[in-house]
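Report on the following structure.
A single protein chain has been omitted from the complex, and every remaining protein chain is retained in its original position.
After this line comes subunit A, so read on.
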């Protein structure tokens, strides 16, 4: 069971390689492309003149929507700058590399393992900005309208309409992280709702995907041990939170095959920084994890099919008529008992 890590192994490896080479006195020239999920590309480069300074640029599909998700204030830039400039040797390069969205300059001489770790989390950190906003908004909302009773999860959908007891934020953070799929985050006074749109191009995937999504919902109902996990809802129609927010008119043909999966985060899932990070890291990797497991199931099916075909072939082989005996009678032999070869 692959537990996808939030950090990019290849960035870690490349940076470690770079700093090792520098320490060994033979700094390398870098010009490498590194990829990540969801149309994210990194570029690690330096110049021949200055090999101690490394540039790490990132381009990601989600960037535009994250830049605009706080109403055009572009708060993600200071957010990332605050996260990275406190690390020794890391500065934000302005302007960023052509064709990329964000560039960090790294002084290899000051590279610490902690810095490498944080740099490899760059994509997760970018994606975490809307979550960060949602967590903040949750704090203000819950301070304005504290809840005293625990919410009945089953009544969730009815309650969203009831604004007096349930203070919903007007903002809906949208991350357009793929062409046809978006992620929506909606904070309210007692919870944060994260909704994933899923869309499959392949018919087989659609079936597997439905089984999986259903299983996400059912596993929680069935299993007592994971009651503290976020509530998961699955629907084929856009949930109420999204009404009025979904872009209308486009991809009508796709609408039918869209599925929505909703994670309801309660305060216990983002009570402190560590939990917040864990939640964000897992949610941003949800789609990849999900798709990995669809692919694994297909691989498993394939191995079962290969096994079955092999057994059938064995049965067929057993059913072959043994021709040797008939042949023995007919083959002509020489006087010394040798077979005639034609």
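In this section, a contact is a pair of C-beta atoms (placed from the backbone, for glycine too) under 8 Å apart; a residue touches a chain by one contact, two chains touch by 3 or more; residues count from 1.
Keep this in mind: contacts and distances are computed from a predicted model.
Asks: From the list "E2 ubiquitin-conjugating enzyme", "Actin-related protein 3", "V-type proton ATPase subunit a" or "Exoribonuclease phosphorolytic domain-containing protein", give the UniProt name belonging to the chain omitted from this structure.
Replies: Options "E2 ubiquitin-conjugating enzyme", "Actin-related protein 3", "V-type proton ATPase subunit a" or "Exoribonuclease phosphorolytic domain-containing protein" narrow down to "Actin-related protein 3" for the missing chain.
Asks: Which candidate, A:222, A:318 or A:332, sits in contact with the chain we can't see?
Replies: Missing-chain contact among the listed residues: A:222.
Asks: Which of A:109, A:179 or A:237 touches the chain that is not shown?
Replies: A:179
Asks: Quickly run down the residues of subunit A that touch the omitted chain.
Replies: Touching the missing chain: residues 1-5, 8-10, 12-14, 16, 31-39, 41, 61, 113, 179, 201-202, 204-205, 215, 218-219, 222-223, 225-226, 288, 291-292, 295-296, 298-300, 302-303, 306.
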